[in-house]
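Let me begin by handing over the structure; questions about it come next.
The complex appears here without one of its protein chains, the remainder shown in place.
The letters A and B name the chains in turn, as written, and every chain counts its residues from 1.
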Amino acid sequence: MRTPLTVRLFAKLPRAGWAALALFALFAWVWVPVAHLALPADHALHLSSYWVSLLGKILCYMVVAVAMDLIWGYAGILSLGHGLFFALGGYAFGMYLMRQIGRDGSYGADLPDFMVFLDWKELPWYWTGSDSFLWALLLVVAVPGLLAWVFGYFAFRSRIKGVYFAIITQALTYAAMLLFFRNETGFGGNNGFTDFKRILGYGITTPEMRVILFALSAALLAGVLLLGRYLVTSRFGRVLTAIRDAESRVMFIGYNPLHYKLFIWTLSAVLCGLAGALYVPQVGIINPSEMSPANSIEIAVWVAVGGRGTLVGAVLGAGIVNLAKSWFTVSFPEYWPFFLGFLFIAVTLFLPNGVIGLWSKLRGRHAPATEEEAEPAPAPAAEPAVLTAPPTESTRGAAA
Amino acid sequence: MKRTSPWAQRAWLILPLLAAFLLLAAAGQARAAVDEGALQQLATGDFGARIAAIEAIGAGGGEEARRVIAALGAGELGVLDGRVVIVRDGRVTDVGGAVVEAAPDAVDLLRVNNRVRRALATANAALDLSADDATRRLAAAQTLRDNASETLLPVLERALESEQDDAIREIVLLAAAKVNLNADDPAKRLKAVTALGESSDPAVKALLEPFMAQDNGTWREPDALVREAAAASIAAIERRVAVAQNIGTVFSGLSLGSILLLAALGLAITYGVMGVINMAHGELLMVGAYATFVVQGLFRAHLPEWVDWYVVAAIPAGFLAAAAVGVVMERSVLRFLYGRPLESLLATWGISLVLIQAARVVFGPQNVELANPVWMSGGVELAAGVVLPWNRIVILGFAAFVLFLVWLMMNRTRLGMFVRAVTQNRAMAGCVGVPTARVDTLAFAIGAGIAGLGGVALSQISNVGPAMGTGYIVDSFMVVVLGGVGQLAGAVWAAMGLGIVSKFLEGWAGAVIAKILVLVFIIAFIQKRPQGIFALKGRFADN
């Protein structure tokens, strides 16, 4: 009866899903390295470092989108503070990257440049151990996780939900942004961390490192998708959607929603932290503007565009919006806010189930996921089609 | 010597000149001439002596003294044969104004350094202390308060006798007391120390502190009575400073609260009626502020003589502009999202992005400049460093006025009754014939319009730029949450309380920490009273 978790993790995936995953692996772990490293720069299929970094960045955003989808799409809790967890993960790893600069900073001192600039003589206590890679990894998970747990515990215990929860998370990330803007906080103030040189002693700007980071991001995304898939098809996932649709009923059949919400909320925050940690070395900078409320709310739009309540939708949405963004901000920078603004409005008005919802509608079907249709899951008949479970109008109203 | 030779050549002129000089000197004497000894010191003494001389001249007062001081300040005062003369426009005169026949370059001009300049300022102030113009007297008194010396004591005492203006008198009193602090006579010191206790200036406190200091176990101030008086005076000043500061903090808290209230009133209406968090609410403030800017521009172009009253005209303009934007929002977007609060939240955020960018395109990304009208500039000074600015006082009153209007509308009009009915039970209100769709639009327009009024107010105290509204949505939502949805009195208490608490925390821990503390406080508050504010009590709780 006790099948190992890993086996069950994979057993949940239908064949089409496997095929997609294999394609993705081929793309991320074979084609991108070859196209970037092996092909000469003037080759038609050569992938420039701009593209590798951009795609790697978007992979991180996709992870964040999946994390957001788990909490919003499945548990019905809209967070406007996920940018905070992402940035905290980034800062936690950024501390390590700052220490890796060593004496190569512009002041040639042992301390990071911004501390020299502030005339600090030694590292603040919370920088202790930041030169250790393992400690940095621990912080990447622990800091967002702990903050989310504490905040979530108090918020969910008071049964704060819906709009109230959304606004309070926004206030939280806003307050954190103000805190990180201060020089005295010890995280570089306005400028944050930048000018990274190395990871584990290897140059951070080398093509090899770029490909490795890209591959790691891809691995993280694949892992998060598998984990998400496992979660939402487990009984846990069914309780989660049940909480979204009728929380009081869930309580009266003996589940304590507090623990369920807290678990998925904390997990979601940790995933964001991991994505942030991979994001920072790829873009080469982390500063407090990552915590601005606008960034967090944009995450919600990725998920809404793709289609919430579907893992594939979240990934698609993050991809579509961010590719559009990088095109717009290069070609028509002044129109990007208009586009994004109208996207918010249009998606909520016309595409309540996002691109995925539109696609299923065009194919004349509503609920079940496309993957499952191609090859019915070899699960018992009761195995649900949770991959696509758009909440109805009435339940959404109840979420307030 | 070179200098003597022209003088010698014109020796025959001496007699008549001398006669003229004596005549003029006599006339000058009648109008209070400058003390000869002081002039002598000025001509021949070293720097220290010169400075003393300058002050003495200032203390002496009179037309001639004024001329000497002005000339020295302008670098026109010089020494010719041991006498002080003035060289101006290539002519040499004596201090009385009589022409001295001498070549200007024969005069050895007195050099002016910083110490001399300071002494000159003091001397000027001493002279100004008897000016007819009260503002000049006030400025003079302030200068003397900062650098008077014993030489000027008689001037100060004279001023104390003749001065009618209380404010100036008080400053002069302080100045005199400061001088007397260093007097040798303990009785004088005691009097001075006691007199300084009347001040509310922290700088005066610093002056008194040495009286309480010890050097190697012995008091710097030998007299115990003086020490006691100093301690009492320090305590009195501290008390006065603390009171003034607290009043200042409470006032700035109320001022912040009035802005929060203006922002939250509109939000409370729209949230109460439609359950929609309008994330573009802050941008409606911005619309109101830009409307004020446009009105200002129109006044400057067409009605320059009325420009001081543009703010009054901006009130309806701001209201209408924001209300119009609100109607468009409601009719085109929110109408279709009722009952889907989270979607509305995202959509209104989208609207806010569009509005910000539109402002950036139309008015440029920089802050625009708005001038306070004359009647709103300046302020009431409570104590040194604690000023209540008029613009904030006006806004406080304006917020009260808007609150009154909203109260009237909600409680005394048919629309208000409809709005309250829809807030409580939309379906039932619809059943009994309330035109809910129209009420929604109207309520949204009014809520938006009130935000526009908030923007008009805000334009008078802060920067007006495209992103000015972004910070307000969270704050005003907190006010609505704390005060309870649909309760005007609650909103007032919450806004003012939040404002005052924030300002006190700011003084104590800095603005950022204060913001975080307020957030923590609100979360803690929600812990304490979850149902009271977050849900209706009873069986309607979450179905």
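By our rule, contacts are C-beta pairs under 8 Å (C-beta built on N, C-alpha and C of every residue); 3 or more make two chains touch, one makes a residue touch a chain.
The working rule: contacts and distances are computed from a predicted model.
According to its UniProt record, the chain left out of view corresponds to "Urea ABC transporter ATP-binding protein UrtD" among "Multisubunit sodium/proton antiporter, MrpC subunit", "Urea ABC transporter ATP-binding protein UrtD", "Putative Zn-dependent peptidase" or "2-oxoacid:acceptor oxidoreductase subunit alpha". Only one residue in the set A:Ala28, A:Val239, A:Leu316 or A:Leu340 touches the chain that does not appear here, and it is A:Val239. The chain omitted from view is touched by exactly one of A:Gly201, A:Gly254 or A:Pro333, namely A:Gly254.
Contact residues of subunit A toward the unshown chain are 1, 5, 231, 234-236, 238-239, 241-242, 245-246, 248-257, 259-260, 263, 367, 380-382, 384, 389, 391-392, 394-395.
Heads up, the rule we're going with is that only the chains that are shown with their structure count from here on.
Once the centre of each chain is set as its mean CA position, subunit A and subunit B turn out to be 48 Å apart. Interface of subunit B with subunit A (complex): residues 275, 277, 333, 336-337, 339-347, 349-354, 356-358, 360-361, 470-471, 474, 477-478, 481, 511-513, 515-516, 519, 522-523, 526-527, 530, 534-535, 542-543. Remark: subunit A residues 78, 154-155, 157-160, 162-164, 166-168, 170-172, 174-175, 178-179, 181-182, 247-248, 293-294, 297, 300-301, 304, 334, 337-338, 340-345, 347-349, 352, 393, 396-400 touch subunit B in the complex.
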